[in-house]
Structures are given as structure tokens and as C-alpha cells.
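A quick write-up on the structure given underneath.
Removed: one protein chain of the complex. Kept in place: all other protein chains.
After this line comes chain A, so read on.
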């Protein structure tokens, strides 16, 4: 539960293209870390190195170190599949398994992890996950209906329920609210704040107010220059980043005076 991530000198490549260079940061457990920055600066790319999804792109690779507590995520004997079971991820667009029921969506990860779970244990975990995702009351009467029949905001909370059902150590979110209306966004923001009691949360967002509302720490990514790789400009307490940042580029970006 809730582990610390320690990233040092991470260079991220797509084949020969260096997309992100020299990222070092510490992500505290039981906190929300927001990653902000202009489009194309490598926020998603960086996020996907934290659960080793990055290497699913052909020829993509990573140099540097990512520690999760005492474990080196890129160590020679580490199975990326196992890493992903401990580091959950929620995507920009809700992606429940369309042919599966609400119940089966939440149970999907559980079934991968533990093939012989008792039905009653499974029911309990599904309910607990849906409750944690603030979705239980809305779907408890239609657990057997397809997950794709829910509204966009409900689908996204279903995806969060699916991710937390396997009780990961870290939860990554890549613009989880950008496809949602303000009400659904509010529901998910509340949820994120609740979830940080148990999880380490890293969220990418383009919404400055959102970062301020929900995050404890904010990291600002930027391109060094056009054609140069993206890099972490600074990372600090959210209040500091938004009121008194250490870097003028950060100040320009958060105050909307960018570019």
C-alpha cells in the first residue's frame, strides 16, 4: 500500500528520439502529485515509464532509475507485468472492457491476479472498490449490465474502481477528467482526494485549477526549446508552484502567460 517513488536521471526514448531527458523527482506516498506542462513536453511519456507501459511501444526504452520503496522497477529481474499489477493506471478516455458487465470490469484485474478467488470474496472486493470509486449507489442495481452502457463520468469511475480493485501501491492518472463535464470532473476530483489516504497518486492535468484543488505537489514539465527533449523544470509544493515558483517559465505557464 502507498509506496514512495524515487526517480533519478531518467531519459526516455522512442527509438532514437529522446523525448524526455534527465527527470529526477521523489513522489511521496499518500499524496497527490500533479504533473503540468504544455502539450508534447512528455508528461504522458514520463507517466507511462512509472508502470513500464512505455516499453510497449516498439523500440521504446528508458535509461535511468525508478525506485518504488526499495525495489528498482527497471531492475534486471523485474517482470513488467508484475510492476503493472502494483502500479495502476487510469487513462484520458474511459476504457472499460466493452463486452464485460460492470461487475466483470471491476473483477477483471482480480481474476488476473488471483485465479481461485472465492465468489463471496470477489463480490465483497467488487463492492468495496465500487464504493471507493463513489459509484456503488449508481450501479448496484445493474452490475450485470455492460460497462459501456454507463455515462462517460460513470465509466471513468468504473475504470478507477477497476484500477483500485487490485489494491495497487501507486495510481497513475493521465488527464482522467479531460473527457468529462464539470459535474463528473468534480466527482472524480473528490474521489482522488479521498483515495490519497490509501494510495500514492500521480496525475497529469492541463487544468491549473484542478492541480491547485487536488494536488499537494506539482511538477512542471517543459520543452527546453523547440526540437529539444522535454524536461522537468521544477517540482515543489503546489501552493509554492502557483504563488511563488522558482522559475520564470513556470510562472509564465501557471499564470497563463505562456508562449
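One rule holds in what follows: a contact is a pair of C-beta atoms (placed from the backbone, for glycine too) under 8 Å apart; a residue touches a chain by one contact, two chains touch by 3 or more; residues count from 1.
The criterion applied here is as follows: contacts and distances are computed from a predicted model.
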{"item": "Identity of the absent chain, which is to be given by its UniProt protein name, from \"Phosphate transport system permease protein\", \"Caffeine dehydrogenase subunit gamma\", \"Ferrous iron transporter B\" or \"Sarcosine oxidase subunit beta\"", "value": "\"Phosphate transport system permease protein\""}
{"item": "Residue, one of A:96, A:153, A:229 or A:245, that touches the chain absent here", "value": "A:96"}
{"item": "Identified contact with the non-displayed chain, of A:29, A:42 or A:88", "value": "A:88"}
{"item": "Touching the absent chain when the full complex is considered, from A:166, A:187 or A:254", "value": "A:166"}
{"item": "Footprint left on chain A by the chain that the document does not show", "value": "39, 51, 53, 56, 58, 81-86, 88-89, 91-100, 108-109, 112-113, 147-148, 155, 159, 162-163, 166"}
